[in-house]
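Here the complex is missing a single protein chain, while all its other protein chains stay put.
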Amino acid sequence: MTNALLEVEDLKVHFPVRKGLFQRAQTFVYAVDGVSFQLNKGETLGVVGESGCGKTTTGLAILNLVRATSGKIRFKGNDISEIAGLPVPDQMRIRKELQIIFQDPYSSLNPRMTLNKILHDPMKIHGLYPGSERQDRIEFILKKVGLTPEQGKKYPHEFSGGQRQRIGIARALSLDPQIIIGDEPVSALDVSIQAQIINLMVDLQEEFNLSYIIIAHDLAVVEHISNRIAVMYLGKIIETAPVAQIYHRPQHPYTRALLSAVPIADPRAGRHPIILKGDVPSPRHPPTGCGFHPRCPECSIDCDIKPPELRSLGKEHYVACHYA
Amino acid sequence: MTELSNRTKRPLLEVDHLHTSFHTFDGVVKAVNDVSFAMNTRETLGIVGESGSGKSVTALSIMRLLKSPPARIEKGRILFDSIDLLEISMSRMRDIRGNRISMIFQEPMTSLNPLFSVGNQMSEMFVRHQGLTRREAWNRSVEMLEKVQIPSPGKRAREFPHHMSGGMRQRVMIAMALACDPEILIADEPTTALDVTIQAQVVDLMMKLRKDYGAAILMITHDLGVIAEIARRVIVMYAGQVVEEADVISIFEEPRHPYTRSLLKSIPKLGDASTHGRKRLQEIKGIVPSLADLPAGCHFYPRCPHADPICRQGEIALEEPAVGHRVRCIRHAGL
Partner (left out) sequence: MSFSWKNIKRRTNLLIGSALVMFVAGMAVFAPLLAPYHPTEDANILYSEEPPCEQFWFGTDIQGRDILSRVIYGSRISLSVGLFTQFMNSVIGIFMGLMAGYFGKWIDDLIMSITNILLSIPTLVFALAVMALMGPGLINVFIALGVTNWSYTCRLTRSQVLSAKRLNYVMAARALGYGKFRIMFNQILPNIMGPILVISTLGVAGAILLEAALSFLGLGVQPPTPSWGGMLAGAREKLFTAPWISIYPGMAIFLTVLGLNLFGDGLRDLLDPHITQQK
């Protein structure tokens, strides 16, 4: 527990829904509702779940890009949940270590900045490297992500989607961080380009000793890149385990349904998906008890009363289900 | 008698050397470049390709739903039940569209009018295509909603599109598409915008309805998993052209075109990494070519692992090395 690089403890993000003349918050969207996990050095944690499960908000809250309602986030043992309240030098030190790659390679780059400037500015702001060495550093990073130094003078619109995602990765790398959060890093890319980016991220992880949190809905991609998986549903982690455990011995009924629902690129696979009833409930009005009970094929007598806690099944496998 | 047997042999839909371009300020974009295929009654044909492969433009050309300008169908024929859809008047086309050929889209919200209730919009169609009265049409709509497994359809019919979830809206679209018992249902990425568990629901529903209604389905997607599950025959498109066509087993087990092969190898398969350990994915180098500036000869040439200078000399023809297996590659035999 103590050698964790990042610890998240009972993180909650509730967005107020303002209504009426005086804009008072009357209801809340329980986007993230009590998430705890840890990330070790050099590890990749895959966070999977469907839209609205709070996986993206969790990532943004760790970076303090949305404010956490409650909970603790510790980086190397130091509380970083309230970055904005820290003295500026401390803020900057933390920002440097935690970076993010976004899903959409089009909106994530400032269209008015050249590639060189996109990479140079962060170093300048953080006072990294002497001015004269920054250009060398930019060229070094560009080569690492598979671009050429000559491309540094170009603007984002001159690049294809896959190349833009490489720029996004380069920008995250420019500060030499320890943790990179990838929010659906390949899902907006063409199928024939995805493998390039996945391989690149795996290579960079080894070379720079990075730790990743990969947020994605594509279970095959996450499986390929992660060491450990956390499955989220309605703002909570409902199961977490090493990758082989999750994919071969899923314990939560939702995890099982999710895995069975992935279409397999093999016409002879003859899979039989567990078809869940209905839709994901709104995070504004989460069900009582276990959030999954209205759709759960194995729902039992007290599932709608008692919310299940995440409990250990041994071998780092945790599940939040009364009957698993 | 002979005439009847001739007619049954004829494919239901025949796309014949279709060329569709977009005339933009920056030049001519050849979105569909000599695409030919045929589809039989009750068949499920899959078209798989990436963005810019021309798969959606092909579908929109069949439906004549492309905005012109900038789009222009330059050449080719689209024969549906011996009618050339490119020759008939717009008003005749409207009688066919939604009635004999219908289409569902990736984002159902944009295809539904936010100002009218779902039942209202469905009734409209029954009134238009089948000449039912308002009340009959409403009852038929509720019936259709029930068929696509929407709970309490009577209540749901009075709701507006924005009250519904993405999965629910796609069911409504499917109900509308099947309402007039079409001969062909074109589905353009119908599950892409949906979550995995909802996607499974919709695919499951489409499979069930295919049995009940007997419509031929043209399934357009980038997801090889969805294709493997649904289609019997598969067309692979790349940069505006058909590069390979075969039955689904052959496409996945004996692909002949280097693009199909590389694509199948490049995608991570569920269960692989956790069983056999993480291996490096085989990537396809380079970028998807711009349709405004296509490479000469084979369009896949710059990215192909088997590229040879002869691949750049002139257009590559679609050959048929085995019955029902077509491939657009000069070197397919030697690979």
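Chains: A and B, in written order; residue numbering restarts at 1 for each.
Note that a residue touches a chain if its C-beta (ideal position, glycine included) is under 8 Å from a C-beta of that chain, and two chains touch if they have at least 3 such contacts.
Just so it is clear, the structure is predicted and the values come from calculations on it, not from any experiment.
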Sole residue of A:T44, A:S81, A:Q99 or A:S226 that reaches the chain not shown, by the stated touch rule: A:Q99
Selected from A:T27, A:S51, A:N78 or A:N110 as touching the chain missing from the view: A:N110
Residue among A:H126, A:K154, A:R256 or A:R271 that touches the chain left out of view: A:H126
Where the unshown chain meets chain A, residue by residue: 60, 63, 65, 91-92, 95-96, 98-100, 102-104, 107-112, 121-122, 125-126, 168, 171, 175
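We adopt the following convention: only the chains that are shown with their structure count from here on.
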Touching residues on chain A, where the partner in the complex is chain B: 50-51, 160, 162-163, 190-196, 198-199, 202, 217, 219-221, 223-225, 243-244, 246-248, 257-269, 271, 273, 275-276, 278-280
Footprint of chain A on chain B - complex, ascending: 50-51, 151, 165, 167-168, 195-201, 203-204, 222-229, 248-249, 252, 259, 262-264, 266-275, 278, 280-285, 287-288, 303
